[in-house]
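Comments concern the structure below.
Complex shown without one protein chain; remaining protein chains in place.
Presenting subunit A:
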Amino acid sequence: MKIVAVCGFGVGSSVIAKMNMEQILAQRGEEDIDVETVDLGSVTSVDADLYVTTHELFDQFPESITDKTLVLNNFVDVNEIREQLLPRVDALRDR
C-alpha cells in the first residue's frame, strides 16, 4: 500500500505528516505501507492508494483522486491523525 502526503512544495507540512503517519503505522506493526511526500503540482503523477492533505489544498485537487484523499485538520497531533488514518487504511485492506 502507498500513502502520499501532499503539500505546496513537498518539503514542509507534508514531511511532518509523513513522519507522524510512519510512527502511527509502525506502532500498529504495519510493515507494507510506504509513505511518501509530493508537492501539489506533481500529485497526479504519483499513483497512491491514499492521498493525505489539508482543506485548502484539497480544494485544488484534481477530481480524479478526491475519493482517495484524506483531509486532516491537524498535521501534528498524532492521536487525531491516528483516529482518521487507521480506519482509511483498514478500509483499503478490506477492498
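Observations, loosely collected:
To be clear about the criterion, a residue touches a chain if its C-beta (ideal position, glycine included) is under 8 Å from a C-beta of that chain, and two chains touch if they have at least 3 such contacts; residues count from 1.
In this section, contacts and distances are computed from a predicted model.
Considering only "SigE family RNA polymerase sigma factor", "Beta sliding clamp", "Ascorbate-specific PTS system EIIA component" or "NADH dehydrogenase subunit G", the record for the omitted chain gives "Ascorbate-specific PTS system EIIA component", by its UniProt protein name.
Within the entire complex, the positions of subunit A that touch the omitted partner chain are 7-13, 15-16, 19-20, 40, 53-57, 59-60, 73-78.
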